[in-house]
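Every protein chain except one is present and positioned as in the full complex.
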Amino acid sequence: MRYIPLTQDQRRQILKEIGVSSVEELFESIPSNLRLNQPLDLPPSLSEWAVQRLLTGLAESNADSDKSPCFLGAGAYRHYIPAVVSSLGNRQEFVTAYTPYQPEVSQGTLQALFEYQTMMTQLTGLPVSNASMYDGAMATAEAALLAFRTTKKSLLAVSRALAPGYRKTLETYTRHQEITIRELPVTPEGRTDPEAVQSVLKENPAAILIQSPNFFGVIEDLSLLSSHINNTGSMLITVVNEAVSLGILKSPGDTGADIVCGDAHSMGLPISYGGPYLGFMTVKEKFLRQIPGRVVGMTVDKDRRTGFVNTLSTREQHIRREKATSNICTNQALCATVAGIFMATLGRKGLRELAFLNMKKSAYLKQRIGSLKNCRLTFTGPTFNEFAVTLNEPVERINRKLTEKGIIGGYDLSPDYPEYPDTVLLCATELTTREHIDNLISILEDLGRVS
Amino acid sequence: MRYIPLTQDQRRQILKEIGVSSVEELFESIPSNLRLNQPLDLPPSLSEWAVQRLLTGLAESNADSDKSPCFLGAGAYRHYIPAVVSSLGNRQEFVTAYTPYQPEVSQGTLQALFEYQTMMTQLTGLPVSNASMYDGAMATAEAALLAFRTTKKSLLAVSRALAPGYRKTLETYTRHQEITIRELPVTPEGRTDPEAVQSVLKENPAAILIQSPNFFGVIEDLSLLSSHINNTGSMLITVVNEAVSLGILKSPGDTGADIVCGDAHSMGLPISYGGPYLGFMTVKEKFLRQIPGRVVGMTVDKDRRTGFVNTLSTREQHIRREKATSNICTNQALCATVAGIFMATLGRKGLRELAFLNMKKSAYLKQRIGSLKNCRLTFTGPTFNEFAVTLNEPVERINRKLTEKGIIGGYDLSPDYPEYPDTVLLCATELTTREHIDNLISILEDLGRVS
Amino acid sequence: MRTNKNAGFFPGAQGLILEEPLIFELSVPGRTGYSIPEDDLPDLPESVMPSGNLMRDDIPGMPEVSEVDIVRHYTRLSTWNYSIDHGFYPLGSCTMKYNPKVNDRTVSLPGFANLHPLVPPKHAQGALRLMHELGEYLKEISGLDAITLQPSAGAQGELTGMLMIKAYHESRGDRDRSIVLIPDSAHGTNPASCTVAGFTTKTLTSGNDGCIDLEELQSQLNDHVAAIMLTNPNTLGIFEKNACRIARMVHDAGGLIYMDGANLNALMGIVKPGQLGADILHINLHKTFSTPHGGGGPGSGPVAVNAALEPFLPIPRVIRTDDTFAWDYDKPMSIGQMHNFYGNFGVLVRAYTYIRSMGAAGLREAAETAVINANYIRVKLREHYQIAYDRICMHECIFNDLNQQKFGVSTLDIAKRLMDYGFHPPTIYFPLIVKGALMIEPTETESIETIDQFIRAMIEIDRETKSQPDLLHQAPIRTKRKRLDETLAARNPILRWTPDLNFPSQPD
Partner (left out) sequence: MRTNKNAGFFPGAQGLILEEPLIFELSVPGRTGYSIPEDDLPDLPESVMPSGNLMRDDIPGMPEVSEVDIVRHYTRLSTWNYSIDHGFYPLGSCTMKYNPKVNDRTVSLPGFANLHPLVPPKHAQGALRLMHELGEYLKEISGLDAITLQPSAGAQGELTGMLMIKAYHESRGDRDRSIVLIPDSAHGTNPASCTVAGFTTKTLTSGNDGCIDLEELQSQLNDHVAAIMLTNPNTLGIFEKNACRIARMVHDAGGLIYMDGANLNALMGIVKPGQLGADILHINLHKTFSTPHGGGGPGSGPVAVNAALEPFLPIPRVIRTDDTFAWDYDKPMSIGQMHNFYGNFGVLVRAYTYIRSMGAAGLREAAETAVINANYIRVKLREHYQIAYDRICMHECIFNDLNQQKFGVSTLDIAKRLMDYGFHPPTIYFPLIVKGALMIEPTETESIETIDQFIRAMIEIDRETKSQPDLLHQAPIRTKRKRLDETLAARNPILRWTPDLNFPSQPD
């Protein structure tokens, strides 16, 4: 086997040196009646070429969103990945290293993560970042758990416009934690109802959890909401699912969030059927020792030269075991490294320009949609790069027709939100060309004429 | 511009430090009437994304031989490139390094080339290898020049079965060197006529130049030819265009060659529309100081630790100028590095197995072709992974029909060799599946029935 | 360079490496390294875009660098990492095996990389088939009946499993089972996951043989016990010889068996965990199935279960009808979702590629070779280092520093000194029940020649322990940074750069 260097000759020799007569002897502690005496029922080993052909075949039976115009967002955002990002992110020194438990031989990963942390704090406006979580949904669940741990309260108010997958994951994570989740309704603007926020605050919740841009693409008025929450003893958790928006939207930290969490996959990671993505979390200074997950800190070596280590590990499972702030161990370090490269590449101006272009593409699409007779914008609130549209027939039907034209349509909101029937979430990013948009519009127009 | 770090502010500042008031002043030595006062007429700068789309479009309008069955060889041989070979060959430390003029910071490239040289000597059976030439055609021309330099004779006898592109390049390189080229005819076996060799030897040529497997895919009987040449004072130059064949064919060195040269692109390089490929040359010990091109040697450092340097540079243009053994400077070092990785990966057994499989695939195709009524094998000699077939209609017509079925047919021999009308060179490698072959056969069969 | 195969030679050496400041320190106002796709739209009226107090004008502190700055910065950083592509990583419990390069190729195929998670399943048949088949393979390997591929790492697999155990007992009206028994040798994630799942944990003190003490177990079993969470082979590298007996005891007491499958590399093709009585098993694809560790992730922690637990698996689940695949969300007893989508799909592609490359025989050969290599190290080093449990081990073996402590040399010193010899240190001070543990897992992908080098380095360090212990306290001396002050980092946390940051040191 090409991955196993021990030759048959060596194997015999080594077994002798170990002092056993056969490899079976090494497995004698396993009850012999349980030991398999026939091979596993798996397909036979393939040559590298055959394996590559097989996988190529599987891959080609999927829709490549780079080949067909695609209006799906809803939690997975397509953006251009600069060549430097893939090239550097594929450096095997980053890819095949272990968690940096031994900092002296891991300064590369550690400095890259320290820089990632820094950039996440700059982007989100809160001063402490961890070095990644599994994904945005899990990060959101962990943020809620943090709020409970620190406030010792048991109510959580969650916007109905939180991504359904986040909501479901949050529920799974908190089910056995004596927590009540209260849903906050949405206004016709498509925003979390500020009055509902005010009223739930009377019940002294641990936290209010708001996504912005929310699942409908609408940018929440976080300043307004936080002005209500401020000084109530409840925390504001802001969720960001489309990290690219932070290039142009006021940072959640600046609008009063105590915790910002979400997913930053859209900064340099392929959409890759939903993962690996990049859960992130930033918190206020006072939650420094409460944040879950790995954190990299700056220190010095014996010669007093600057270096980096994993730190604050007394929060973590390997030290605190059942009392840890989280059970997370392996996280998404490489994704954080890649996002760091992405952010550094675009930088101060590029991130802004990219966000602006997303906003503009989507505004153009929205404007054109607005002019169609058979569609109407579901909400009136301001949006970033996606928005909801109510059609006059089921989304599935429209999407099927688009598929026939080689277009991947938007996300059907209605199953998750029955109150918005025939409603689709359309996303346009910098990769959506004017031609894609004009094409979509003319197809929708035609459909309107036919139906 | 993303590749130019000097900002406008810095530019102003630096110009001041240089002591000029504008960048134009730096160009004052160029006559002002010649200096361009308008931009070059080039298409506008594109974003990385646009450039990638543009190039993807260009690439997709070409035939991807990985997608369509392809029976072309004739000097460019498709083989599987193991993932390790591309992964390591793409390490930017190899890719973006300069020629190792400064050995202390170039030991990686130097050791890799030293190992490449070693493997080429093992494969070809001659003890001295250079570190690459531009391509097989140029290496062959350089081999001829070496023979003239050392024998001081002026006649070169070249097999008619030498690849036409090699022949043409050889002619270009030697045109002004007072050299006569004599062509050696081919027998019905498809081999260089041994009697013609014997008779040309009477004229005391500098060298006899034989390709094996030759352009018709036929393996020459080099031992026989060299038995004639031995001790005549003429040299035997053996050309190998399909280096994979060396995994199973007797090494040219063992069959009496004085120089082995050719192209080793088929060991790990993509076919890439004909380049970059890998010219190689190995020679007998006595030509050590006559070999053209870069050569890496082993030495020691100040602490007497083993290391590597470019050596024997007194042969080279930067020292010897007009008296150099060759004008080559930049060569194909990365290609040699990659071929080295390929050879090391396949290794002693794998190279043999790969060669065997090529031979077998081609033998199967040959056997099946042999059974067709409308085709006949042009030659009777033994072949490696390609062979000539004479059809009963023009190759172009057949190939056009194959194209309609998504198959890339073989190489039409007739334009270069009018004596073999309606003759096609068909190549099968390890990437040619049984299905490809059976498919081709049944189409040819059908065509036979129709015509 | 060694001059022949038999000459002693350690890979560790020193050479030119390049220092590099923080990316923020490279920043120059106005410098750009980016390229945004062209804006192909007409100008739009400002009114159609959000504005006002929702917006920011600037992201202060973000770097402004050119493309060459980026490339050199991260290239230089990368050269400071040790990685599996550099050399041996005998990290016990981590199964740092070679990551085949073909897996990098398959995962980046455009049909996978550019596949949107929300396309209708008919546009994702290849991905769904891959997930379905990978699930089938893992079920076969684990001897269990159903599986989820959703958890993003081992710890999330544990949490998923524990939540399922909770749901299982609750579904049977067995609401008082709030305790999970965990051996003291367990990995920290085990108790931590139990807590998140709402359980209370109780520690089982291991027997002298490193295995679960049956009497101790019996004494803890009662009808509050929801499950035992055991690792097999356990973190001492020892097969829990009473696995079946334990399973019976726990099952008889109404509890379930959660098996931490982090060490599955020792068992693949040898024995199926399901046959050892496990009801639930998580599998670390980033260990046993060769997906790279990425400096700390992403991983993937599929959870296999027996039929009784199947209804509780997370949603959505891949279902197959004839030769068509789809997502099924309609599982009313499911514990719900653990991920916004389906988990770390890219990692699944790699693991699938690996299994198809290895085949059944290859996986068994891997397990056997991993165990052979560990035992070879065990017998070669036991004269020099005290071995925690001196008996045949599985895929890893554990030493301690008792011999060396006499000379004032600790496990930490030994670990750091190994770096100078060109090796990554083993896992240290874990499992907690072995004082000064040095936990060595060679895996099957290391050659005997590499292992011999490592053994010689360990013996050399033992010699240095006696001759020059101070050298060991100073180690590592060949790395870019010497021993780092972890206490300072924790006492005075600097977790990000700011323009006014006072660096803890100002060396040249």
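As written, the chains take the letters A, B and C, and residue 1 is the first residue of each chain.
Keep this in mind: a contact is a pair of C-beta atoms (placed from the backbone, for glycine too) under 8 Å apart; a residue touches a chain by one contact, two chains touch by 3 or more.
Computed from a predicted structure; not experimentally measured.
**Q** For the full complex, which residue in B:263, B:386 or B:422 touches the chain that was left out?
**A** Considering all chains, including the one not shown, the answer is B:263.
**Q** For the chain left out of this view, which of B:45, B:199, B:380 or B:442 touches it?
**A** Per the contact definition at the top, the residue touching the missing chain is B:45.
**Q** Which chain A residues would touch the chain omitted from the figure, given the whole complex?
**A** 1-5, 7-10, 46-50, 82-84, 86-87, 92, 105, 305-306
**Q** Across the whole complex, list the residues on chain C that are touched by the chain not included here.
**A** The missing chain touches chain C at positions 1-5, 8-22, 25-26, 28, 31, 35, 66-69, 71-72, 75-76, 79-80, 82, 85-87, 98, 100-101, 357, 419-420, 422, 445-447, 449, 476, 478-480, 503, 505-508.
Convention: only the chains that are shown with their structure count from here on.
**Q** With chain centres set to the mean of the C-alpha atoms, which chain is at the far end from chain C?
**A** Farthest chain from chain C, going by C-alpha centroids: B.
**Q** Taking each chain's centre as the mean of its CA atoms, how far is chain B from chain C in angstrom?
**A** Here chain B and chain C have centroids separated by 45 Å.
**Q** At what distance in angstrom does the C-alpha mean of chain C lie from that of chain A?
**A** It comes to 20 Å between the two C-alpha centres.
**Q** From the mean C-alpha coordinate of chain A to that of chain B, what's the distance rounded to whole Å?
**A** 48
**Q** Tell me, which residues of chain B touch at least two other chains?
**A** 48-49, 82-83, 87, 92
**Q** For chain C, jot down the residues that touch at least 2 other chains.
**A** 32-37, 65, 67, 71, 75, 100, 102, 104-105
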